[in-house]
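Only a single protein chain was left out; the remaining protein chains are all shown in position.
Entry: chain A
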Amino acid sequence: MAAKAVHPRIDGGARGLSRRHALFGGLCLCCAATAGLTPRAYAESFTLEEVAPGTFIRKGLIADADAANLDAIANIGFIVGRNGVLVTESGGSLADGQWLRGEIAKRTTKPITHVVLTHVHPDHAFGAGAFTADKPVFIGHAKLKEALDARGEFYRKRLIDLFGEEKTGPVVYPKMSVADTAEVDLGDRTLRFTAHGPAHTTSDLSMRDSLSGLLFPADLLFVERIPSLDGSLKGWLKELDRVKAMGAARAVPGHGPVTVETVPAVEALATYLTALRDQTKAAIAKDVPIDKAVDTVAQDQSSHWKLFEHYNRRNVTVAYQELEWD
């Protein structure tokens, strides 16, 4: 199978999904399904793109989680190796994960041997419940367990409020924890994992495929959709340098197109995070209080990102708390 050209589908942003609502853990969850698609229509509307040999990715909606989209807002997919299938990201709900599992079954009869939990956020973690019957090795950052201990049930309750317990699924913990680096051999290809320091969250795990050279930085790399800061701003900028230094020409971001050129995408994200850092620092230095800073900091970046108004103020709030003690 040859990698086919990638045509990012920009189809998520304009579905008339209701505006933002309760915020938690750096994520926006809407309170009610006021618009959008029925669950069935939503599932049928998604497609997987083969972005590299045996590597299939679905573009998540550029929207906040709600009852209609079942939190299918992250880029999820799988890699087919000689010995089995590795799920790169499981989805934002049990229902989203079940959709992905169904798509895998359409394409291969190989067993699902590994499922990656890239970090603690619900749009990346709650699909995992769909794969427990396959008894795969769930792979996560060494800090993921404590992050799930702290937030798993909190997130689960919020998702249940949106679309019910049945579609939410359980909190799934990693079996294989990565403190530094680790490798998984699928027979004809090896996935190399890197555990990152506090950045987007405190449990960010990236992965590189030896066969295609494709990098999977998960939510260390946001494209198109405004990033949400929930770990460390200074740490994230540092880890972005590390992501760039990995030397992968192309990457699968956690949100945005299914693949992008790594360097320009990392630089675009770093531009936003740098503006956030520098302008927050300037506000603190001028004694601009947090309630005023949220209205001004990084506003010059708004035209570059979708959902900017949903998350930027919150990012400023998080950045301000991190930087005010410097």
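Everything that follows uses one rule, which is that contacts are C-beta pairs under 8 Å (C-beta built on N, C-alpha and C of every residue); 3 or more make two chains touch, one makes a residue touch a chain; residues count from 1.
Basically, contacts and distances are computed from a predicted model.
You can't see one chain of this complex, but its UniProt record names it "Sulfur-oxidizing protein SoxY", from the set "Sulfur-oxidizing protein SoxY", "MucB/RseB N-terminal domain-containing protein", "Electron transfer flavoprotein subunit alpha/FixB family protein" or "Peptide ABC transporter permease". Considering the full assembly, A:Val294 is the residue among A:Leu48, A:Leu273, A:Val294 or A:Leu323 that touches the omitted chain. Here one chain is not drawn; of A:Gly102, A:Pro170 or A:Pro264, the residue touching it is A:Pro170. Even with one chain removed from view, chain A keeps its contact list with that chain: residues 22-25, 31, 146-147, 149-151, 153-154, 156-158, 160, 165, 170-171, 202, 230-231, 287, 289-291, 294, 313-314, 316-318, 321, 324-325.
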